[in-house]
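Before anything else, here's the structure in question.
Shown here: the complex without one of its protein chains, the others still in place.
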Amino acid sequence: MQLGMVGLGRMGANMVRRLAAHGHECVVYDRSADAVAELAKVKGVTGASSAEDLVSKLTPPRPIWLMIPAGVVDHSLAEFVPHLKSNDILIDGGNSYYIDDIRRSKDLSPKGIHYVDVGTSGGVWGLERGYCMMIGGENEVVQHLDPIFQAIAPGPGDVPRTPGFDNIGGTAEQGYLHCGANGAGHFVKMVHNGIEYGMMAAYAEGLGVLKGANIGKHTEEIDAETTPLRDPEHYQYDFNLPAVTEVWRRGSVIASWLLDLTASALAEDPQLSKFSGRVSDSGEGRWTVKAGIDEGVPIPVLTTALYERFSSRGLAGFSDKLLSAMRYEFGGHLEKPATK
Amino acid sequence: MQLGMVGLGRMGANMVRRLAAHGHECVVYDRSADAVAELAKVKGVTGASSAEDLVSKLTPPRPIWLMIPAGVVDHSLAEFVPHLKSNDILIDGGNSYYIDDIRRSKDLSPKGIHYVDVGTSGGVWGLERGYCMMIGGENEVVQHLDPIFQAIAPGPGDVPRTPGFDNIGGTAEQGYLHCGANGAGHFVKMVHNGIEYGMMAAYAEGLGVLKGANIGKHTEEIDAETTPLRDPEHYQYDFNLPAVTEVWRRGSVIASWLLDLTASALAEDPQLSKFSGRVSDSGEGRWTVKAGIDEGVPIPVLTTALYERFSSRGLAGFSDKLLSAMRYEFGGHLEKPATK
Amino acid sequence: MQLGMVGLGRMGANMVRRLAAHGHECVVYDRSADAVAELAKVKGVTGASSAEDLVSKLTPPRPIWLMIPAGVVDHSLAEFVPHLKSNDILIDGGNSYYIDDIRRSKDLSPKGIHYVDVGTSGGVWGLERGYCMMIGGENEVVQHLDPIFQAIAPGPGDVPRTPGFDNIGGTAEQGYLHCGANGAGHFVKMVHNGIEYGMMAAYAEGLGVLKGANIGKHTEEIDAETTPLRDPEHYQYDFNLPAVTEVWRRGSVIASWLLDLTASALAEDPQLSKFSGRVSDSGEGRWTVKAGIDEGVPIPVLTTALYERFSSRGLAGFSDKLLSAMRYEFGGHLEKPATK
Partner (left out) sequence: MQLGMVGLGRMGANMVRRLAAHGHECVVYDRSADAVAELAKVKGVTGASSAEDLVSKLTPPRPIWLMIPAGVVDHSLAEFVPHLKSNDILIDGGNSYYIDDIRRSKDLSPKGIHYVDVGTSGGVWGLERGYCMMIGGENEVVQHLDPIFQAIAPGPGDVPRTPGFDNIGGTAEQGYLHCGANGAGHFVKMVHNGIEYGMMAAYAEGLGVLKGANIGKHTEEIDAETTPLRDPEHYQYDFNLPAVTEVWRRGSVIASWLLDLTASALAEDPQLSKFSGRVSDSGEGRWTVKAGIDEGVPIPVLTTALYERFSSRGLAGFSDKLLSAMRYEFGGHLEKPATK
């Protein structure tokens, strides 16, 4: 079946490759003409030079998949809508806020244009592994796109079937799921990423404790500002972190794909010296917290994981200064200089 | 090779079965004579009726593996030591605090008895999957026990090799690792469990947000005590949690064994009605926090995950009453009755 | 000067009393005719029977102060606006979300009606102590209302002047402050309440630790699920919490008005037996978190304090069940029954 793909970055281009490999016909567009030309070399892929051009090269009803930064989706929709007709389908496969999906589907509805939101997980590995997709939209429209989702999804692979799967059924086992009405796909993806933040923080904090387990080997001065380590003999371990993460990959309760990636990064460089530790956050973590608060569901672990990223970027600076200022005011405590 | 196994609960008995299947000769002891008799039916397994009896049935140097609650290890050691000789080996495969390992190995050293601490992960699934082992002790002693560890461990299985594994080498890929001197095994296992708490909390909180995503369907009264939900139309989703956890198992960034288990539990009963939500904690989480504090490594996610378990058991009760009392004092706020 | 007061609950009625005592003329309205009649007995206070009646009894430009739940402010504004003229002033003294203030002031602007948002702190003690006010709105309008604010505010009282106050100046020392444009008053009040949550949690948690300091006196069973308390001799204290909070009131770094109230509550009943520990949250805490997230400012302490309130009301229930379900799946762990 036909699909228009807009945005040929890491993920968009690889999706097109998977689709073409499954025999689907793709028309592709990107702001970069080079990216279009490169991908148009693949069999079954046609390049387009503009929104209008892409639309004209597809047969109605046209499914057009946007794989672009969330911040420019509204702009891109405005480019396409004038060229579309009733029953055409716009698919947002990026990381939009689900609240925008609800708004957009309402705005497009009077024109008869359908909107589908697809949360996509898989990162740079999707070409090889396939992409896990969480989908929101109208039943018939999502059903219509099923061949597309099937081609992009990982399929069951060699992941063992869940006991009791007969109670679930459906496409979940294939790696894609129609989660509900518009916004449902990005809602589930949002929470997925919120969980991801929490899991990443769990590994990072735990490995930080292992890394610090040799602190008893360092001598420390005694002063009134800092309590000395009481039992330095309990912290004499120099752990081999690449080996530890490797052993956890086999049979342990905390085995996961994120752990595989962590082991891989540590195997390459146990000191991670090419990273400075400034950790970005891309929206879903923030939105997950707002959803938890609106619902009254306590999510301190996910929230704290988000805040760790803020702090890693130095955003706690003024609050930290205030703490120092208070300590100076009541106790005359001076800040200690940074140690290298 | 020979091994004495003490404690024939879920994990101890299954380890003996794995060892026997690999051709090792086991002498087993448990407070329950029935458990001993049952396991002695397995080929290669001999029952013992007491600590002394178990020791007498092994040829020096004897390796004796304790697979018993951490709280009774010292008691059990006291039972065995009088019957042991120099070069015998006591192995603690349970969940001891690594600080106890350091003490015990020092206490046993003058008698020439060796001590090995083994953190073991795998739960009820170990018989089938093997047990991931984190080991602390003297080099030669751990080396001597290698055939035992090899039999209990999962082996590489079908887990893909980590890129860059050549930089790691050793036994990690087999699912067991000599982590360092005495206590190192349980230290790494402690942190492993700390991470486990964090990951579990991440999934539990995220799924809680999905569960609450239909809150906009419930009407809420307006009063001065509670802010109304501003946008009920954003919370109209009834998510199918078994299907969502299932789809995440394939290709998503948060795939893991814990997720497999979660999907399995939800497939069986999406409401989890047989659980009340009182969550135990068994020590390692607490110790991980203490280690993080001693090291000065911030671990708010792991700590908060621990505290969620405390709260789930009602342990925040007095603090909560204090909050209500303060609100009453400054604002005349009365507590709202529990809603069903 | 004249003021219309709408909403004669705890705070509204007491403000009218303070205003009347300062010689201001008040026209008052409430859904409860009894409340109106009761307050109209005070010298200088006139009752009104409807929005229209209240408006008709004031001379333009009319300042009308709403002291009503945030959830009904829009409804009340709709009642008043048809009767108002250009240059009349609507004041929201309740706990509105500052984002609503921004919207309302924009909506009212074409009609020439001014809007002022006033965050008010003081609780049930305001009649005696005065109310601390944080004000948002246009400069001239706020300036015009200065006599009103002066009457309601505490004034400098016997609080010592801040060293360096000359660098600040203005009305802050009187207990009221024009914080900025529309919304600024409720923004500052929102953060004020966020801080309040954090401080309350700090006291509540700390006193919870003091309360639990006798845990070493209780015997505990040993099992594989729970780690025993290692050093019961360290937890043998039965602290007198009323006396402890009392002593902290004098000279300690943590002295505060919230501590005064806590000491008072504990003096009356050290067990706080009339409270169940279900703690409400009224909006500002939630909004503070959303603001912190939008700004990228990490506020884990304030957020965690909010979540403690959610948990106190049983809102973590499904997440807790998930944790139990996972523990059962990987370890066969059964939940322990609640202990009384």
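Each chain carries a letter (A, B and C) given by its place in the written order, and its residues are counted from 1.
The rule is short, and it goes like this: a residue touches a chain if its C-beta (ideal position, glycine included) is under 8 Å from a C-beta of that chain, and two chains touch if they have at least 3 such contacts.
The structure presented is a predicted model; accordingly, all values stated were derived computationally and were not measured.
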- Missing chain -> touching shown chains A, B, C
- Task: Taking the full complex into account, find the residue in C:G23, C:P156, C:G314 or C:G332 that is in contact with the omitted chain.
- Result: C:P156
- Hey, which of A:P60, A:G112, A:G169 or A:G331 is the one touching the hidden chain? A:G331
- Query: Among A:F80, A:Y131, A:Y203 or A:Y235, which residue is in contact with the omitted chain in the full complex?
  - Reply: A:Y203
- Extract the touching residues of chain A with respect to the undisplayed chain. 9-10, 69-72, 94-95, 97, 123-125, 200-201, 203-205, 207-208, 211-212, 222-228, 230, 257-258, 261-262, 264-266, 272, 275-283, 286, 300, 304, 308-309, 311-314, 316-333, 335-338
- Note on the structure: Contacts from chain C to the absent chain lie at residues 98-99, 102, 121-123, 126, 129-134, 153-160, 162-165, 167-168, 170-177, 179-181, 183-184, 187-188, 191-192, 194-199, 201-203, 205-213, 215, 229-231, 233-240, 242-244, 246-260, 263-264, 267-268, 288, 291-292, 294-302, 304-305, 307-308
- Message: In the complete complex, the non-displayed chain touches which residues of chain B?
- Response: 253, 286, 289-290, 293-294, 296-300, 303-304, 306-308, 310-311, 313, 315-316, 319, 330
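Rule of thumb we're sticking to: only the chains that are shown with their structure count from here on.
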- Task: Using the contact definition from the top, classify how the chains connect: line, ring, star, complete or other.
- Result: complete
- Message: Going by average Cα coordinates, which chain is farthest removed from chain C?
- Response: B
- Item | Classification of the chain A:chain C interface as same or different, half of numbers criterion | same
- Distance between chain centroids, defined by C-alpha means - chain B, chain C (Å): 43
- Query: If you average the CA atoms of chain A and of chain B, how far apart do the two points sit, in angstrom?
  - Reply: 29
- The distance between the C-alpha centres of chain A and chain C, rounded to whole Å, is 37
- Residues of chain A engaged with two or more neighbouring chains: 253, 294, 296-300, 304, 307-308
